[in-house]
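Not every chain of the complex is shown here; the ones you see sit where they belong.
We call the chains A and B, going by the order they appear; numbering starts again at 1 in every chain.
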Amino acid sequence: MKSFTDYLTYNVPSRRGFVNITNEIRKIVQKSDIKEGICLVNAMHITSSIFINDNETGLHQDYERWLEELAPHEPVSKYEHNKTGEDNADAHLKRQVMGREVVIAITKGQLDFGPWEQIFYGEFDGQRPKRVLVKVIGE
Amino acid sequence: MKSFTDYLTYNVPSRRGFVNITNEIRKIVQKSDIKEGICLVNAMHITSSIFINDNETGLHQDYERWLEELAPHEPVSKYEHNKTGEDNADAHLKRQVMGREVVIAITKGQLDFGPWEQIFYGEFDGQRPKRVLVKVIGE
């Protein structure tokens, strides 16, 4: 069994945003030289997500609005967590809806994807550098 | 390390529905001849889910109603994504709640499951064939 580990850093300039990271992951899989196996991609911070969905701006606006409905940022004082001096309790909730990680099959050296699958970094408490882990295992 | 890849296709006749795919996955694990490892099962489409829960019709009705409350299909015009000509923005949201994939331990050649765990394909924009990927790795 072979394994390959890499880390990516994202600094989203706004509080919330989605970044398409598919190409970066593809390059790491290529570098790993693993032909059959799996690729784990996870946020290393607990107020961000990695998820797979559509590369469509309108949909990302829908996600943004929907997550704000499910777990609004304000009033900041409504969350116990924010009594510790934080203002990001909502980000911890939004991240649970969108997920921490994805596991992707590697087949014949490629991400084994359906027609529209793209990998996104979801930021819910940005304006600072945050890391993403990529681990490829296989043969 | 050994690996085994297979694809399943589901064509759910209604817009939304849940299909128990546990037996199909079990057969693939058997065919893989892998005794210790993991099995990844993921939707290859971004408006469907793979999840593990109870094989109980009432619960599936609860999921259906609950997901419609969290991310209603109508009015279709409330979603930016649907301005592209689609009407399935809600399906992209529902799929995030239910998840894209499951990773299951294989122990002694079997899915290492608790007493009630069953694997479901969750369709949120059906009436056409959609694929599911199964990747088994291990030894």
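Just so it is clear, contacts are C-beta pairs under 8 Å (C-beta built on N, C-alpha and C of every residue); 3 or more make two chains touch, one makes a residue touch a chain.
All of these numbers come straight from a predicted model, not from anything done at the bench.
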item: Whole-assembly copy number, given 2 chains displayed; value: 3
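As a working rule, only the chains that are shown with their structure count from here on.
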item: Chain A residues within the chain B interface of the complex; value: 1, 36-38, 51-54, 56-59, 61-63, 66, 70, 97-99, 102-105, 107, 112-117, 137-139
item: In the complex with chain A, residue positions of chain B that touch it; value: 1, 3, 5, 38, 40, 42-46, 70-71, 79-84, 89, 92-93, 95-97, 99-101, 103, 131, 133, 135, 137
